[in-house]
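Okay, so here's the structure we're looking at.
Note that one protein chain is taken out, while the other chains of the complex remain in position.
Naming follows writing order (A, B and C), and every chain is counted from residue 1.
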Amino acid sequence: MEPAMRIASGDIVVTETLDAAGTNARGERVADRPNPMNGPIHVAGAEPGDALRVDILRIDPARGTGWTRSALSANVLDPEYARNLPPRDRAEWIIDREASTVRLEAPEAALKHLVLPYTPMIGCFGVAPAGGEAISTATSGRNGGNMDYRGFAVGCSVRFPVAVPGALFFVGDCHAAQGDGEISGTGIETCCEVEIRLTVEKRRTIGWPRGELDGRIFTVGNACPLDQALQHATTEMVVWLKSEYGLSEPDTAHLLGQTVRYDVGNVFNPAYTMICSLEKKWLPERPKTA
Amino acid sequence: MEPAMRIASGDIVVTETLDAAGTNARGERVADRPNPMNGPIHVAGAEPGDALRVDILRIDPARGTGWTRSALSANVLDPEYARNLPPRDRAEWIIDREASTVRLEAPEAALKHLVLPYTPMIGCFGVAPAGGEAISTATSGRNGGNMDYRGFAVGCSVRFPVAVPGALFFVGDCHAAQGDGEISGTGIETCCEVEIRLTVEKRRTIGWPRGELDGRIFTVGNACPLDQALQHATTEMVVWLKSEYGLSEPDTAHLLGQTVRYDVGNVFNPAYTMICSLEKKWLPERPKTA
Amino acid sequence: MEPAMRIASGDIVVTETLDAAGTNARGERVADRPNPMNGPIHVAGAEPGDALRVDILRIDPARGTGWTRSALSANVLDPEYARNLPPRDRAEWIIDREASTVRLEAPEAALKHLVLPYTPMIGCFGVAPAGGEAISTATSGRNGGNMDYRGFAVGCSVRFPVAVPGALFFVGDCHAAQGDGEISGTGIETCCEVEIRLTVEKRRTIGWPRGELDGRIFTVGNACPLDQALQHATTEMVVWLKSEYGLSEPDTAHLLGQTVRYDVGNVFNPAYTMICSLEKKWLPERPKTA
Partner (left out) sequence: MEPAMRIASGDIVVTETLDAAGTNARGERVADRPNPMNGPIHVAGAEPGDALRVDILRIDPARGTGWTRSALSANVLDPEYARNLPPRDRAEWIIDREASTVRLEAPEAALKHLVLPYTPMIGCFGVAPAGGEAISTATSGRNGGNMDYRGFAVGCSVRFPVAVPGALFFVGDCHAAQGDGEISGTGIETCCEVEIRLTVEKRRTIGWPRGELDGRIFTVGNACPLDQALQHATTEMVVWLKSEYGLSEPDTAHLLGQTVRYDVGNVFNPAYTMICSLEKKWLPERPKTA
């Protein structure tokens, strides 16, 4: 796939994402694959073995509406309970830019005017995977993808493992708000204007996405079941603590065992997402810059 | 099993728990089963179909030391990574009641004097299970048990489904601190003086533990794998929202889909624990008292 | 629980089991727990660290009817597919002792007179578990229990790990026929006259049930998900090959890697069952008798 844009390391990109149905900010259906992405963006100098750092600077609403599905996904409920589920109808939400809220428009629901804060996040982003694969944007892996983690919000920085020259970054599927797990199969699906900075970190080899958010460092595992996603994320954290902070296996057991936190990304897509995080204040001083 | 104590609904109980190895506050080994419990406590008037509400009022250190294991559990790491794991040695921690801290005593570790806040929690509590079962306190189920959730802390209230007359409440296995998942197979294992209030809520039939904490309501699922624990917890939340708050299936999809949070209890015991929670501020006024 | 019968090692027992609903051969409801068992049978001389060998000699029909459920269990189907499932109605089957067949009586079904061979099996058997637990007969563990494996048929011999003096053997829940997985939540549930020989094998310490069937040795793992049941069964086989046949880790990889077979017991109960088996003809001569 030819790059849609070529930039230098450290450049800031502003792009307007489509929603998960391929609809743009004017309400026009302009793409038809699930979770259409913007990109790929070629970042000069990125080579396999490097990391691509993405700083999320801004996620502004690009239109005044979003949509969700009106039924929980069967796979997050006891199997027999799925017999009770309603149709997966589409519900509309109004995004109020002034008030920074989203408001449900569901006249027949008890919660018909539920108002939630606008808490935007990037549902799907990452880099080209290794081995020449072209994976569906419905799923995720070491290269990122459709992770649907509410922590991928303004102020978060994430690193992805570069697998091909130029990294070939993509981004899309923004949500105006979303609970853990994306358990109705959608966040509040909308179009956003996203501002991000893309920086190549040379020779920083990582196995899975790693990031920083709210005074914490975190790792991401994408797999099914959740247990395996948790294994990937925890192993990546152990490897990180060992290679960059010099912690031994017993040290990581002491530190992670008593302070680790896990967050759930999506449990809806083919690969689920688990985040493993640690407060920076417990970390020893880093022996080398990164 | 004969009740160790009989109380009235609403009574406050103060009890000193043993640590997970059966050692008491004086350092004497006084029990030899895993996670020895205090109890059972018979609460007058509790009948099947009721809930037993437990308010956690106080968890004070009953001795000045705790212990942990110095290796992560193999099951939270990528399977082949387990080849790298060190022995499951025991590490000691000093509990400082004045400073309200725990301090690692591991001379050869890089983190040899790691100091963490004293953030005590109850590892294992619940009521007698249904059907005459006598389940190991190493595991958990609808009746509670060894859930190892850091949220079972002071200020938390939890309801358990009463399955036998008198409920037969038990409590033990307190931790001076613990990360999510109990991923080294231990929290900081110690003895605590626990003060709790036990109240029978008549005809409040629940399927799994439910509780309140920090402005949130929550449900608990205990099963393996994590996905199934998440299914139990989510289904219990849906049933709760429907039966006590009058929310329809689409309403629960709107509310939970965009605001739910999941926390991980232990991923070490035979049954893993997942917590599903919701901020109270999003709830409609309750149609009936409870 | 007091033994219902006391026997010597090597004795043959003939017992008439109830069906899964607690109904006897005369159609009388005589017990009300799920999968009521016959027993416990105390076998003289059995001590923790021994194995109890059970030879299944005969499973004859004790009544002329059996029953099943008319819907597949939601947990063996794609989660959203459960929306399509019919009610879990009860269907009746006629057991023909002369012809050795079972015949469906479902007038409105396309398969209304489906006739299958009578291929009886024991759904639930085992010994008292360790640690004073009294586990529901709906589930299973190291001690056996509700495993629902079609291989537990005439000619099969199984060993269970003795955890309490006398072993306290129990048996019940026979099926006139059953596919893998017990995926409709039932086999053809009926009452049978079961003839078994119970023999204590001194100092033969095992971790999970082990047996022999049709020229193969096998091990059983009971857990959820299936992957974990497979892990338990495979590990027990490796331990067996090492301790009794002297095979090294590479030897077990060569032998099991290229010849192992897995069979699925139930995938319906709280713990699923996986069988790991190996043809005896590939085994080296055993260094010691057992």
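Points to keep in mind about this one:
Definition applied: a contact is a pair of C-beta atoms (placed from the backbone, for glycine too) under 8 Å apart; a residue touches a chain by one contact, two chains touch by 3 or more.
This structure is a prediction, so every number in the text was calculated from the model and none was measured.
Summary of contacts with the chain left out: across C:97, C:254 or C:280, the touching residue is C:254. Considering the complete assembly, chain B touches the hidden chain via residues 73-75, 77, 79-80, 82-83, 85, 225. The chain not displayed touches chain C at residues 68-72, 75-79, 81, 84-86, 89, 91, 102, 104, 106, 109-111, 114, 116, 177-184, 186-188, 225-227, 230-232, 234-235, 238, 246-264, 267, 272, 282, 284. The set of chain A residues touching the chain not shown comprises 33, 131-136, 223-225, 228, 270.
Heads up, the rule we're going with is that only the chains that are shown with their structure count from here on.
For the pair chain A and chain B, the distance between mean C-alpha positions equals 30 Å.
Here the CA centre of chain B is 34 Å from the CA centre of chain C.
With centres defined as mean CA coordinates, chain C is found 45 Å away from chain A. For chain C, the set of residues touching two or more other chains reads 225.
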